[in-house]
Every structure is written in structure tokens, then in C-alpha cells.
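Have a look at this one before I ask anything.
Of the protein chains in this complex, one is absent; all others appear in place.
Now for subunit A:
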Amino acid sequence: MNNEWPLWEIFIRGQHGMSHRHVGSLHAPDAEMAIKNARDVYTRRNEGVSIWVVEANNISASSPSDKGPLYEPSESKVYRHPTFFDIPDEVGAM
């Protein structure tokens, strides 16, 4: 049996009002220890107010080869950006 502690991905909320951001990963036997270890490894200088831990093998990711089919369709839809539309100066801020 593999006796290596599983890998956890660590997400930290830097300040109140911000979303959690991925900061790195670490090994821990369970979620509780992963949070404790994340406190020591990733918030030694006040970097966070909240920690999420997710076991790495529970994360599904898009594959690099899907880049084209996934993201190209949005490239041709410039009208989704507000700057696509000319608003006359007389109308004022919009």
C-alpha cells in the first residue's frame, strides 16, 4: 500500500471581500491536518483570513489541447464587450 500522504491544493482568501486564490499545495494525512499545515506553510506573514483545502485528485482540469475548441469561440464575439458600441458624446456617461 502506498503510504505517502495525499496531496492537497490550498486556496487562501487574502483579505475580507476577496475570493479564495490558489497558492500552492502540500501533503497531509487528512483535511484537518492540511488546514493546519497550510496555516504554517502559506500564511506565516498574515497572508490570509480563510483557508480552503481540496484533495488534489478531486480536481478535474481542462486539458491544454482543448484550448482551441474551448476558448476560440469567444474570440469572434467582440460585441460582448461594451467598447464595441459607439455612444454619442451628447448622451453622456453610460
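By definition in this document, a residue touches a chain if its C-beta (ideal position, glycine included) is under 8 Å from a C-beta of that chain, and two chains touch if they have at least 3 such contacts; residues count from 1.
Please note the rule applied: contacts and distances are computed from a predicted model.
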| item | value |
| --- | --- |
| Undisplayed chain, where the name is taken from the UniProt record, one of "Deoxyribose-phosphate aldolase", "NADH-quinone oxidoreductase subunit K", "Sarcosine oxidase subunit delta family protein" or "Ring-1,2-phenylacetyl-CoA epoxidase subunit PaaA" | "Ring-1,2-phenylacetyl-CoA epoxidase subunit PaaA" |
| Sole contact to the chain not displayed, among A:3, A:19 or A:76 | A:3 |
| Hidden-chain contact residue, picked from the options A:19, A:46, A:63 or A:76 | A:63 |
| Hidden partner chain, residues of subunit A it touches | 3-5, 7, 24-27, 29-30, 33, 40-41, 44-45, 61, 63-64 |
